[in-house]
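First up is the structure itself, then whatever we jot down about it.
All protein chains but one are shown at their positions in the complex.
For reference, chains read A, B and C in written order, and residue numbers begin at 1 within each chain.
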Amino acid sequence: MFDIISIVIGVIILVLAFLALNSKSLIKAVLFLSGISMLAVVLFVIMRAPDVAITEAVIGSGLVTALFVFTLLSVKKEEVK
Amino acid sequence: MSAILLVAVPLLAAFLSILGKKLAPYLLLVVGLFNIIILFFVPEGIVIIGGFEQPIGISLLLDTYSRLALLLINGLIVLISFMNLGKYKKYAGILLLAMAGLNGMLLTNDLFNLFVFLEISGIAAYLISSSNKRPVKTFHYLVLGVVGSSLFLFGVVILYSMYGTLNMVDMIQKINLVGNYSELILPFTLMFIGLGVEAKLLPFNSWVKGVLGESNTLSGPMIGGVYAGAFGFVLGRYITNLFMFEGNLLLVVTVLLSLGILVGEAMAYSSSKAREILLFSSVAQASIVALLFVNGVILWAVYYIMAAAISKTILFFVINKATKEVGSDEIDQLQGLFVNNKVVGVAYTLITLSVMGLPLLVGFTIKINFLTQLAAGDQIWLIIVILLATLVEGIYFVRMLIKLWYKGNNEINVSYCNPLKIIFVIIALAFLTFGVYQTPLNNLDNSIDTVMEVVDNG
Amino acid sequence: MKNLLGLLISVALGILIVLALDVSESFPDFGSVEVSERVAEEYFDEDNVNEVGSGNIVTAVVVGYRGFDTLGEVTVLFISALGVALIIGSSKNQKRLDLKFKPNFMLKTGSRIVFGIILITSLYIITHGHLTPGGGFPGGAMIASGMLLLYLADDEFRSNIKGFKILEGLAGSLFVVIGLLGLLLATYFLQNFLPTGAVGDLLSAGIVPIIYILIGLKVGSEISGVIDNFLTEEESA
Partner (left out) sequence: MIQYIAIILFVFGLYGLLTNRNVIKMIISLNIMEIGLFIFIISVGFVYDGIAPIISSTADLGLLYVDPLPQALVLTAIVIGVGTTALALAFAKSIHNKYNTFNLDEVEEKL
């Protein structure tokens, strides 16, 4: 049971990583990145690491994605100007 | 009065400096002098943190090797902050953190703790190099630095999974116990690459040209002198105690490092910019240092690092100050720099001659001694490489000195304030005295020993 | 051409790592790790657990046994917050980035209520760091994401930056002061000088919960400062 879940999630993570690197628009790449860190949280939970799972959830998919989006927003605003 | 104060006090000062921005530069000088004074009273041996025995908790290790390193690093940081007293007030907090990071890196006895301090001093270095106002080059430096420390962490985790400990002394004992060398190649290579990025070794030093090429009177001496010295010491400690290079891995590393020396010297020879000459010669020096440690030369490699760090700090400062006032660091523009400031010129020339290894100067005694030790280990090829490097070094340094001394077409009036002149003269005289009077250098020979000897008799 | 070279280098490194790890016999394969051979076995030792007193062994390791790492790590966050402020320039006359969306009244008041709930959960996680999973880092990051919510929901909202800077500096220096107190009262830096009580109840584990609360406040204020730097721009007046 454990191996099935880990293989499925692992494959999805690799697909997301491939998409993140090759996607044309930056916003999509950032969303794929936050998808990867959410799946990493699931892997941490499977591997009995609750502390790390909470930290990665809040910091990895929460704040890091927010910082990326803010950088891209402030850039998009200038192009409009 | 334990060695931990060398890290805790700068950290406390840095946290407090955010409350009062104005007092930060003076706090920096006070803490730096406090560190230097403490260094003479702190006892040697293992300092335990958190109250748990060695392999469980983290411990620091202070021996003659790290005491010399700490004296060099704290002394140079105080010197640099004194030289830039008026300017760069915003960077005082960052310099305090750089001091804490470098002290921690030189003291710690724990592999993961070294990764944490590698990151602290790395981030401090990126911020100091951001004062050159070159965001793209600093970004390259940041990316290379983070990749380097991630590889180092990868190596540390593999070692932990194999031997179950993170403490360096415990790790050495366990490795000698198991003695299976073939499986250690991967973690040691990863950690060597991790440290090699910051220590300017050949394949990973593409950031050096960008960061030091456009440096200023703060980032040039700091990254060119202090960081080069600190990472030389850390690399030396890990090569002599932990990494065991044997067989074809030793061959690969030696070839890589000698290539680093020759490429560095060739690039310095072909460049016409003063700062580029200095940075490529410091790249070559970093590879020479790594080569010496790989071949078991410890004492004279330590002196070589100290001489290189001090001389590079002064040389980068003098050139950067002149570049700022003249506007470009092309040697033709800087022609006749020393015509109307003779004192600085004499000191600069003495230090450059010592870097080249001219007799009567400390550079010569260091070079002769480590060449004899290399000859004892019949490393003929290395001696040839180093002598060739010295020859090329001599040519381009003399060419630069001639240009700087003889008046060019335009008049240059670069002003160095008096206290700086006094410092330059003192250091140049120190280079001269230790060149002639060598006994203090030799009697330190037996006390520089590897980590294990400190632990056994510590 | 460059892509091919990059591909070759990284694939070669990957294969080298996988092969080297498979070949070496002292590298335990996945899942069959003998924890008793490792240093971690001491962390489950009866009197060690009582000496640190924290129920959550990972917190005991992070703050108790390897507290110096956490001090170093808090410094990393401190210097990157300092660096972001230095690079993006946090001069006094900063104004909010106008992102061309005007949140209506409902969103503003709703977000304030939700912020209260987020704050309570993060304080719960910080104070129970030594009992339940989580602790200073996730708790602090939750405070910061609460601030993030307020920033997003209300485009005139500017948090009190001066207050965060002072909180950040105080929490950091208190952490080092506790370490120095350990040096003076007990014999080692960061040593526990408070009674540790019974494992499992709230007021146990000596200085561990105190340090974790300080870390939580520090991480929270730092990341909020970073968010503020990212969401403001130079006063174009």
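As a working rule, a residue touches a chain if its C-beta (ideal position, glycine included) is under 8 Å from a C-beta of that chain, and two chains touch if they have at least 3 such contacts.
In this text, all values refer to a predicted model and were calculated from it rather than measured experimentally.
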item: Visible chains in contact with the missing one; value: A, B, C
item: Contact partner of the left-out chain, one of C:V61, C:L148 or C:L194; value: C:V61
item: Residue of B:L96, B:L142, B:M168 or B:L353 in touch with the missing chain, whole complex considered; value: B:L142
item: Residue numbers in subunit C that touch the chain omitted from display; value: 2-3, 5-7, 9-11, 13-14, 17-18, 21, 28, 30-33, 35, 38-40, 43-44, 46, 49-50, 55-58, 60-62, 66, 69-70, 72-73, 76-77, 79-81, 83-84, 87-88, 131-133, 137, 198-200, 219, 223, 226, 229-230
item: Interface with the unshown chain - residue positions in subunit B; value: 112, 116, 119, 123, 126-127, 130, 135-136, 138-139, 142-143, 146-147, 150, 153-154, 157, 160-161, 166
item: Interface residues of subunit A (partner: the chain not displayed); value: 2-3, 6-7, 10, 13-14, 17-18, 20-21, 26, 29-30, 33, 36-37, 40, 43-44, 47-52, 55-56, 59-60, 63-64, 67-68, 71-72, 74-75, 78
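Simple rule for what comes next: only the chains that are shown with their structure count from here on.
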item: Euclidean distance of C-alpha centroids - subunit A vs subunit C, Å; value: 19
item: Cα-centroid distance, subunit A relative to subunit B, in whole angstrom; value: 38
item: Euclidean distance of C-alpha centroids - subunit B vs subunit C, Å; value: 31
item: For subunit A, residues contacting two or more additional chains; value: none
item: Touching two or more other chains - residues of subunit B; value: none
item: Residues of subunit A defined as touching subunit C within the complex; value: 50-51, 53-55, 57-59, 62-63, 66-67, 70-71, 73-74, 77, 80
item: Contact footprint of subunit A on subunit C as seen in their complex; value: 56, 58-59, 97-100, 125, 133-135, 137-138, 141-142, 144-145, 148, 223, 226-227, 230-231, 233
item: Interface residues, subunit C side, partner subunit B - complex; value: 16-17, 20-21, 23-28, 33, 37-40, 42-43, 48, 64-69, 71-73, 75-76, 78-80, 82-83, 86-87, 165-166, 168-170, 172-173, 176-177, 179-180, 182-183, 186-192
